[in-house]
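Pasting a structure below so you can have a look.
A protein chain is absent from this complex, but the other protein chains hold their places.
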Amino acid sequence: MDLAFTPEEQAFREEIRAWVKNNLPADIAHKVHNALRLSRDDMQRWAKILGKKGWLGYGWPKQFGGPGWNAVQKHLFEEECALAGAPRIVPFGPVMVAPVIMAFGNKEQQERFLPGIASGEVWWSQGYSEPGSGSDLASVKCRAERQGNTYLVNGQKTWTTLGQYGEWIFCLVRTSLEGKPQTGISFLLIDMKSPGVTVRPIKLLDGECEVNEVFFDNVVVPAENLIGEENKGWTYAKHLLSHERTNIADVNRAKRELERLKRIAKTEGVWDDTRFRDEIAKLEVDVVALEMLVLRVLSAEKSGKNSLDIAGLLKIKGSEIQQRYSELMMLAAGPYSLPFIEEAMEAGWQGDFPGGSWANAPLASTYFNMRKTTIYGGSNEVQRNIVAQTVLG
Amino acid sequence: MDLAFTPEEQAFREEIRAWVKNNLPADIAHKVHNALRLSRDDMQRWAKILGKKGWLGYGWPKQFGGPGWNAVQKHLFEEECALAGAPRIVPFGPVMVAPVIMAFGNKEQQERFLPGIASGEVWWSQGYSEPGSGSDLASVKCRAERQGNTYLVNGQKTWTTLGQYGEWIFCLVRTSLEGKPQTGISFLLIDMKSPGVTVRPIKLLDGECEVNEVFFDNVVVPAENLIGEENKGWTYAKHLLSHERTNIADVNRAKRELERLKRIAKTEGVWDDTRFRDEIAKLEVDVVALEMLVLRVLSAEKSGKNSLDIAGLLKIKGSEIQQRYSELMMLAAGPYSLPFIEEAMEAGWQGDFPGGSWANAPLASTYFNMRKTTIYGGSNEVQRNIVAQTVLG
Amino acid sequence: MDFDFSDDQQQLRDAVAKWVEKGYGFERRRAITAAGGFSREAYNELAELGLAGLYVSEDDGGLNMGPVEAMVVMEQLGRGMVLEPLAQTLVCSGVISAYGNADVKAAWLPGIASGEKLVVLAHQERRARYRSDVCDTVAKVAGAGWTLSGTKNVVPAGDQADAFVVPAMANGQLSLFVVERAAAGVATRGYLTQDGGRAADVTLANSPATLITTDGQTALEHSIDIGIAALCAEAVGVMDQTLAITVDYMNTRKQFGVAIATFQALRHRVADMKMQLELARSMSYYASLKLNAPADERRRAMARAKYQLGTSMRFVGQQAVQLHGGIGVTDEYIVSHCFKKLTQLEITWGDTLHQLGEVSARMQDTAGVFA
Partner (left out) sequence: MDFDFSDDQQQLRDAVAKWVEKGYGFERRRAITAAGGFSREAYNELAELGLAGLYVSEDDGGLNMGPVEAMVVMEQLGRGMVLEPLAQTLVCSGVISAYGNADVKAAWLPGIASGEKLVVLAHQERRARYRSDVCDTVAKVAGAGWTLSGTKNVVPAGDQADAFVVPAMANGQLSLFVVERAAAGVATRGYLTQDGGRAADVTLANSPATLITTDGQTALEHSIDIGIAALCAEAVGVMDQTLAITVDYMNTRKQFGVAIATFQALRHRVADMKMQLELARSMSYYASLKLNAPADERRRAMARAKYQLGTSMRFVGQQAVQLHGGIGVTDEYIVSHCFKKLTQLEITWGDTLHQLGEVSARMQDTAGVFA
């Protein structure tokens, strides 16, 4: 038992750190460090830089052109990127659909789709949720009817994150109405430029459009875009969801944001206030405890000895921490978090934010936005159901 | 709308205050103010003093010899008693069984039982819970078989508070196995000196014996001790439980204990510690908010205009506050709450408690004991079910 | 001790409730936000109901009512999440009535009561955070009057108001003044606030001002307490509405084939929301009924009340969004607006941690509703 990383792991971390330092555009890091608005271009610019290095698919095995890193290496990569202020990798291509294509797609599909994902050229979206489905994912209604060599798709997806930028979308579609709801679902890749696809952004409570509704109106999809077998899509989707992903805890981002919270507290004059400072101290313990929990999972993955079935705990605690730091940042600024000046959330805004600190501009919006974290990806209520099941049976 | 009590109410309060000051024995008040052990004699001494004044049955209507006070007057009486350090009135006689006898007993029963209750001469116990019944009160198994002019009672009751002192016990017994569980229950008064009645004290986690198991082994009970009709006992019990009783919140005791917490905090040197003091401040707001909630209910009862169906909220908040002040008292003393010296919980103990403050002796025990408050009287989980039912349907 | 409302109070409530329901729907509110967060027309409608003169004497054209009536009104405005700052009118008319001399009263109260003049408190300064005794705005004697110089931030409807009540240091003493927005040297820069309403930064450069009182600390604390009592009632209205919306949603929305109102864990959450609402309502009563108490007692009561309200608002707002799930974070659906309103109200007049400090500093040996 040893807390320290091995010399090899330490050297790996240094390599990543140096590379990120040299390659992460400063303007992007500035935005990330201050929660300013990221454009599509910002996100894709960074994706392509990573892609060129071969690290966009940082979780990929070597056989598909990935670096073949183990769990600890992946964690170190994520940590160095996060602490340096890199944007989160948009996961729908490299982290979500790619592993499904690798595991269940045929050779043609792999050759056709993986390169564009690995390079960051093609923007993928996710089409799982539907209106009313919520935590009940198997209630898929979006219909795909086989007609010769094509599927005719009709229906709607929703909560499609960044779908307004999407070029391709992977969807769970209903190909059969027989048997249990889970048995008639297929996994289909759809070109979003196809006639009949409409994307409608949903404005969220912070004024931003981060998610979308995607409508399919008699969309013709070549049957060769079906992954694996018809009606087996639920299995593939579960495979994807069941991946032990410590990144769900987002502890690296939490560490960066804790630093930012302390900066804000100093600027706002509450760093030396016992009451406010105590709240930061509690959060600091939370972050360290979560990090230890993550490291325990990584160690178990690395050694393969003691698997830890605590993904639910990571999701719950990680999301609560995200909400809490965003709340404390807003409260640190207090009345100076109340102005809602949308243009002040753009980097390089030349105006004078009330009170003089433009860093306060996005604080309330971020707090509002973070309420999603206990809802999406399996709400924390669903996660508690799962945890209870493992403990109580 | 007016926060202040009317001049009449204020005068009433003064009258009670003066009387309590002159009649509450100082040795008893000392014990109550310091959570020292109260003997049977202490409790009954105070009951008889109240009984002589006609105030033991302070909630009774005039026709049965009570003072006929309204809800506000009852509250003021309770408050003055609590703040002066009077022991809580043992409720089983005057507060619990007496109203049932008044409402459903016959004239003979009323004449036979009420005087002994009103005077404090006869100690009553409650026989509702059974092993395994918990929150499911209707699952009564204790059997009473009618045999001519008597009932033959066999079975067991448990959690009988102060049953070791009891002379009479009112019981829910099963007189029929037919129909729904609720329909075969009767309300029976049993002389605890009857052959076949055995009381076994249950030692609780604080080392005290506050509750008991009561066993009935072929106990012969005259049929004239049946209240109301056979198999209608559930109705009578529900009548009793459904009484809007703001006293369940115990806010007056909470006010007294908040004062005591502040005294302890001063002695222990944490009154000027920002962190600890903040915890007291939060509790102070809780107590004031609960008191306002209680006053709102009283006002509604007095005017009869807006009935407030929030007994569940009073129970939940009241019990949480009791647990919290006991917890903070223990934490104030910190390491000096750890010695468990039973004899130090007796008034007049001549020993030297570790650290020199005998007031610390009962703190941990009280904290442990208070865990019961969110369990008994309908657990807080059951209370939340009830509140949710009123809000959500 | 009596918490029943009089017939007059009930009529007042019904009149305001009717206006909110018929005159201030979600769509109108949304349009006002889109147009900048403040509608003089809507404010005038409030004035037509007499509400702007609630704290103004009958001689000056007002209703001469008290804190309980203000509570009744603010709760209803909270239900509609009305953006126009009537609470500011209560604060400024209250402080001018209590501390202004006859001339000041005559100059401002009739206009306030009629709605012709909107006067708001401009007190927030950068260095002060929530402290009422930190003020960098300076007042100088200028002939028979005064001029003020300084900057006030996040002033409600600051670029729409007709005048400001402004704390400033005069000869080293905090004093309270009235400054007209049209006066020389006054500049405003307006913006939306997080709740969809409007505020502005107000800069004064040797701007002519009229003195209300040199006992500014007393008057400013009193102003804030009037604001807190009004806010508590408003918050109860918002929360009441928020819980009702959530309950409706839970009884409609299905997951796994049943209404989500059937899940026990969520039911208990609703029970906890109800708890917070009723504690908050109790403390709103308490605040209004203590508003005319002696300053010390009043200050202690307001800190306690705002602490409870802040705690309740945060819980109710966050849980309402959570129980709605995805739709709870959309702009389209009303509950996110409730949440944002509650968030802004928690921060207004000092957040919950600040109030805790106030309660802590004011604790005495005994405590209770009457102590």
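Going by the order they are written in, the chains are A, B and C; count residues from 1 in each one.
The rule is short, and it goes like this: a residue touches a chain if its C-beta (ideal position, glycine included) is under 8 Å from a C-beta of that chain, and two chains touch if they have at least 3 such contacts.
Since we're looking at a predicted model, the values are computed, not measured.
Trainee: The complex has one chain that is not drawn here; which of the drawn chains does it touch?
Mentor: It touches the following shown chains in the full complex: A, B, C.
Trainee: For the chain that's not shown, point to the residue among A:N106, A:T198 or A:T274 touching it.
Mentor: Reading the full complex, the residue touching the unseen chain is A:T274.
Trainee: Pick out which of B:V122, B:L204, B:L241 or B:A347 touches the chain that's been left out of the picture.
Mentor: For the chain that is not drawn, the touching residue is B:L204.
Trainee: Mind listing the chain A residues that contact the chain we can't see here?
Mentor: Interface with the chain not displayed, on the chain A side: 1-6, 9, 72, 255, 258-259, 262, 274, 277-278, 280-282, 284-285, 287-293, 295-296, 298-300, 302-303, 305-306, 310, 312-313, 316-317, 381, 383-385, 387-388, 390-393.
Trainee: Just checking the interface: what residues of chain C touch the absent partner chain?
Mentor: Interface with the chain not displayed, on the chain C side: 263-265, 267-268.
Trainee: So that we can see where the missing chain sits, which residues of chain B does it touch?
Mentor: 129, 132, 134-136, 158-159, 202-205, 207, 268-270, 275-276, 279, 330-331, 334-341, 354-356, 364-365, 367-369, 371-372, 374-376, 379-381, 384
Please note the rule applied: only the chains that are shown with their structure count from here on.
Trainee: Centre to centre, by mean C-alpha position, how many angstrom separate chain B and chain C?
Mentor: 42
Trainee: How far is the middle of chain A from the middle of chain B, if each middle is the mean of its Cα atoms, in Å?
Mentor: Centres of chain A and chain B (C-alpha means) sit 54 Å apart.
Trainee: Where in chain B do residues touch two or more other chains at once?
Mentor: 274, 278
Trainee: Provide the list of chain C residues touching at least two other chains, using ranges where the numbers run on.
Mentor: In chain C, 356-357 touch at least two other chains.
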